[in-house]
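Just one protein chain is left out here, and the rest sit where they should.
Note that the chains are named A and B in the order they appear, and that numbering of residues resets to 1 at the start of each chain.
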Amino acid sequence: MFQSAASGGERDLTEPLVEIRGVSKRFTKRLDVAGKIAQRLGANIREETVHAVDNVNLSILKGEVLGLVGESGCGKSTLGRVVAGIHAASDGQMFYEGKDVATLTGADKRAATLAIQMIFQDPFASLNPRMRVEDIIGEAPRMQGIVSKAEIPQYVDDVMRKVGLDPSLKKRYAHQFSGGQRQRIGIARALAVKPKFLVCDEAIAALDVSIQAQVINLFMDLREELGLTYLFISHDLSVVEHIADRVAIMYLGRIVESATTEEIFSDPRHPYTKALLAEAPRLDQRRRAFEPITGEIPSPLDPPPGCTFHPRCPVATAQCRSTVPDLKPGRGGRETACLLEHGETV
Amino acid sequence: MTDTATDPALSSSLPAKVETPFQRFRAEFFESRIATGALAVFLIIVLLAVLAPWITPQNPYDLAQVSVMDGRLPPGSESFDGYTMWLGSDGSGRDLYSAILYGLRISLTVGLASGVIALLIGMAIGLIAAYAGGRIEAIIMRIVDLQLSFPASLVALMMVAALGKGVDKIIFALVIAQWAYYARTVRATAMVERGKEYVEAAQCLGISRFRIVFRHILPNCMAPLIVVGTVQTASAISLEATLSFLGVGLPQTEPSIGVLIANGFEYMLSGRYWISVFPGLALLLTVVSINLVGDHLRDVLNPRLKK
Partner (left out) sequence: MSAVLDVRGLKTHFFTHAGVVKAVDGVDFTVSKGEIMGLVGESGSGKSITGFSILGLIDPPGRIVEGSIKFNGEEIANAKEDRLQSLRGNRISMIFQDPMMTLNPVLRVDTQMIEAILAHESVSKHAAWERSRDALGLVGIPSPEERLRAYPHQLSGGMRQRVAIATAFLNKPDLIIADEPTTALDVTIQAQIIHEAQKLTKQTGTAMIWITHDLAVVAGLAERISVMYAGRIVEQGGIDDVIDRPLHPYTAGLLGSVPTANRRGKRLFQIEGMTPNMLALPDGCAFGPRCHARTEACGRRPSIEDIDGRSLRCFNPQQAAESVI
């Protein structure tokens, strides 16, 4: 009944639904008037630019779940927002069903916008506190003309049932619901515009453990039922391992490794992936004694030169300090951004 | 089976009734005895002011009813017309109890009218700034900064000096003096709300920017606006009193509370305290009650103080 997602089964995982090429996103903190004056007067301040996402290529195939894993500040949420159309990319292109999203107009543009929806982390901030549940869910389909005004109440009921919410609660405001239910409302809001692709940004991180399982199950059910494609962003390896077909690991704005879930978890290649896997707490490991990798993620304002992971990398060579590794196939055809994997170090 | 069945347990521990944000706000507001008391005091003041023509023995604006013979009578004296002046009378023979209630009518009208108008104008300008962004926002906010760098009383003083006396003119002056507070509040709140995930969700859903600003963001900016509005209304009332006290606000023929206080001022040293003190107490009670309500509104409406 519930197909193993990892096996893929009858899905045809060949055609990319969404593809991004060379996407970067920079945030620049501009100086205000006072700052500019201070700068003229010789103060040591300047415009600060954060490379939140730095030249990322990624394609997400129709029907697959791509897990995007990284620690806080690695740019995974920003990348998700670029894909969802909330942030415009500073550089690069995004393709939806093979068409460059930037060139779309009119109905095509609208269709592409609605096809990609986002599920957010914070079940509180992501729902408008001044709106009733029926309006939160029903607003977009009404505005977008997906359903006629007369059919809206029935439609909202149907969507609510689909995500396991009792339609008799639709007159309520979000604050009257628990975290798990709020997350379901957010999912219903996205489903109401009949999307093909969901970007889930830490969508279960804020929930209690028992509620997390309910929402993961809901995501998997919806995938089966509606043939949805997911970009599943999370810091939690065990969740990603459970739900994803492929995994991309992100560090400081770049993707450092990408492979099938099987490959990543059984045979990680990039030293950062290895560290993440070794250090994630697991139920089956007791009183473990190990030497964790040291250091913390450097500031994206001032990333280290060369491979950005080298200051924390246990196997870094001199060359890693100066050469930036690209994400490309290395040993055994596995995609990594590691000079050692590429055989490019001496 | 893929259609997840609605779980009866999901609804079991919810409060049974639909609770609107307003209902919740109301319940929280009345938790505070001080605020409830202050609100009651304020409502009584409003009620007295509204009912003034029916519950006062004298219309202080009607010169035919005012007799100089009654001038400067101490509290409790009997007037020429035979009624008791419980709060005494002022220099021109006005019954102070009547004059205070009529004065409150003017003060409250001026305060509320200027408050509401300034709120609407400031809200519109603040939203435009937040909506437009970039250069327009920068220009608007610099004007706001400039305005806020002058004391409101100075701005109002300059305005009435240029415009002259009268209720309409003083309302106009107060609006000019106060719109910037609202504009700044709305813009700051809108900027915070704009960064929240529900706005990002609306963007994803292809909701127009206009609708996002006015239907999603604006209703969520109302809480701080109400707080600022309450406090600013109180300060508008005292600002009007200040201007009238200085003799540039309302004319002697339409005595607002400020005029009454000013009238009594010259008699203070001769021991006729009541002419200034009772209007002063009325003003104090009004402004303090509004501010107490405003303070508590701030506590109730500020999400950061919630658990």
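Some notes on this structure:
We adopt the following convention: contacts are C-beta pairs under 8 Å (C-beta built on N, C-alpha and C of every residue); 3 or more make two chains touch, one makes a residue touch a chain.
Values in this document were obtained by computation on a predicted structure and should not be read as measured data.
From the options A:63, A:180, A:253 or A:330, the residue with contact to the unseen chain in the full assembly is A:180. In the complete complex, the hidden chain is touched by one of A:42, A:98 or A:281, namely A:281.
Taking the complete complex into account, A:294 is the one of A:14, A:44, A:105 or A:294 that touches the chain left out. Annotation: of A:147, A:211 or A:338, A:211 touches the absent chain (contact as defined above). Not every partner is drawn; the one left out touches subunit A at residues 2-7, 71-72, 178-181, 208-214, 216-217, 220-221, 235, 237-239, 241-243, 261, 265, 275-276, 278-294, 296-297.
Definition applied: only the chains that are shown with their structure count from here on.
Distance between subunit A and subunit B, defined via averaged C-alpha coordinates, is recorded as 48 Å. For subunit A in complex with subunit B, the residues that touch the partner chain are 1, 81, 84-86, 110, 113-114, 116-118, 120-122, 125-131, 139-140, 143-144, 161-169, 171-173, 175-177, 181, 186, 189-190, 193, 217-218, 221, 224-225. Of all residues in subunit B, those touching subunit A in their complex are 1-7, 10-11, 14-15, 18-21, 24, 196-198, 200-208, 211, 216, 219-220.
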